[in-house]
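Let me give you the structure first, and then I'll get to my questions.
Note that one protein chain of the assembly has been removed; the remaining protein chains are unaltered in position.
Labels run A, B and C following the written order; every chain starts at residue 1.
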Amino acid sequence: MSRIHVPIELRWSDLDAYGHVNNARMLTLLEEARVRVFWRDPDSAQEAPLAVIDASDATSTRTVIARQECEYLVPIPHLRAPLDVQLWLAKIGGASIEIGYEVFSAPSVQPPVLYTRAATTIVLVDAESMRPRRITDAEREAWAPYLGEPVAFGARR
Amino acid sequence: MSRIHVPIELRWSDLDAYGHVNNARMLTLLEEARVRVFWRDPDSAQEAPLAVIDASDATSTRTVIARQECEYLVPIPHLRAPLDVQLWLAKIGGASIEIGYEVFSAPSVQPPVLYTRAATTIVLVDAESMRPRRITDAEREAWAPYLGEPVAFGARR
Amino acid sequence: MSRIHVPIELRWSDLDAYGHVNNARMLTLLEEARVRVFWRDPDSAQEAPLAVIDASDATSTRTVIARQECEYLVPIPHLRAPLDVQLWLAKIGGASIEIGYEVFSAPSVQPPVLYTRAATTIVLVDAESMRPRRITDAEREAWAPYLGEPVAFGARR
Partner (left out) sequence: MSRIHVPIELRWSDLDAYGHVNNARMLTLLEEARVRVFWRDPDSAQEAPLAVIDASDATSTRTVIARQECEYLVPIPHLRAPLDVQLWLAKIGGASIEIGYEVFSAPSVQPPVLYTRAATTIVLVDAESMRPRRITDAEREAWAPYLGEPVAFGARR
């Protein structure tokens, strides 16, 4: 199974008054990783491997976040080197997918620190009817190489 | 079982480019509800019923968020009337608690809309050793009236 | 001259890692004050005194922020009592207005603390042509009672 690695830069403003990356802000960082991986970039010839959702096309599909789960393992301080957000498909359902994430320190940090595990359930919705629509064969094929195991949340063990 | 009702005002800036309250921002709204319920207000004679954690006391206990889960049921538009964040203790463990939430429209809206279900696991940590510390009898007693059932997440049914 | 008083609640998340309300977030608080004062509330019979801009009407006027200036006089800690954002019209031009602000501590705090002075220049734009449009007589009349002096920025004295 392949994981997508998305380098995500922190901002100083991601810290809260405790001096660590805020727990809600972590979901913003995961959102940014999804945007860069899943959305087609109209200005780029080079396609991201999972960029099969065309955000600019307002007439067909919308994506709706149905559920998120996040496990905070180690507090994240202000870091200059981008986080290594690793992302895969934890599940491909009939009209929804589950993204799995493990958020690590930058590759230059040895040994790597695993900061966060998370999962997002996304429903594909027909933009006209606003009802869930089935995942197409083209989408299923594009995503198959990144289909991996469920997120290994520790708290449930 | 009693629930605590915390009115939380939206801001226009809570909306994202899709025109609804952003999924990450929802965790900020839940954080704000916790702050108002759990933290002692040094300027108020009137105690919040669960305000047994003294945020101003840097020498004893810190709270660390270990895990969050959130189910987004209905998109939230820009609303002037505060959300009715309902909150209870879904679990009291040895050194941790789980907060349960259901986020409703304002009481003036009939019938009420259930927007979001969520849960937060919080670990109590000794500020000196930074290791989990046991929940005290005083805390357990203060929280007992608000101990309720686990959050009824639909996606797991 | 009359000022509009808008109570604006802080959130704990408005603080940055220095433990005070972040300088950029202050502009979000001023934005929220404008939204509550200037935008018509479709669900309320009671009109805000300056609510002559109908945010729901996408076919006529848009407002564009052209310029902002902000003077930070005293750092703002985490406060439970809402800030008293005082707001008036510092200038009514041909196609633009300047809002003046002074941000004070809650009325219950004596003596009051003046935290921030600010000004925002807003241009009224025709939504179809996206070009500035002249302020109407009805708008000028509604705003006249709140027309006051320029913001007394200290740094320019």
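Basically, contacts are C-beta pairs under 8 Å (C-beta built on N, C-alpha and C of every residue); 3 or more make two chains touch, one makes a residue touch a chain.
Every value quoted in this text rests on a predicted model; they were computed, and no experiment measured them.
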| item | value |
| --- | --- |
| Chains in view touching the one left out | A, B, C |
| Residue, one of C:Cys70, C:Val103 or C:Leu124, that touches the chain absent here | C:Cys70 |
| Hidden-chain contact residue, picked from the options A:Glu32, A:Asp126 or A:Glu139 | A:Glu32 |
| Subunit B, residues in touch with the chain not shown (by the definition above) | 12-13, 15-17, 19, 22, 24, 78 |
| Missing-chain contacts mapped onto subunit A | 9, 11-13, 28, 31-32, 35-36, 41, 43-44, 80-81 |
| Chain not shown, touching residues in subunit C | 22-28, 31, 64-72, 75, 121, 153, 155 |
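We adopt the following convention: only the chains that are shown with their structure count from here on.
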| item | value |
| --- | --- |
| Identifier of the chain whose CA centre is least distant from the whole-structure CA centre | B |
| Chain separated most widely from subunit A, comparing mean CA positions | C |
| Chain centre separation (subunit A, subunit B; CA means) in Å | 25 |
| Rounded Å distance between subunit A and subunit C, as computed from the means of their C-alpha atoms | 37 |
| Chain centre separation (subunit B, subunit C; CA means) in Å | 30 |
| Subunit A, residues touching no fewer than two other chains | 22, 24 |
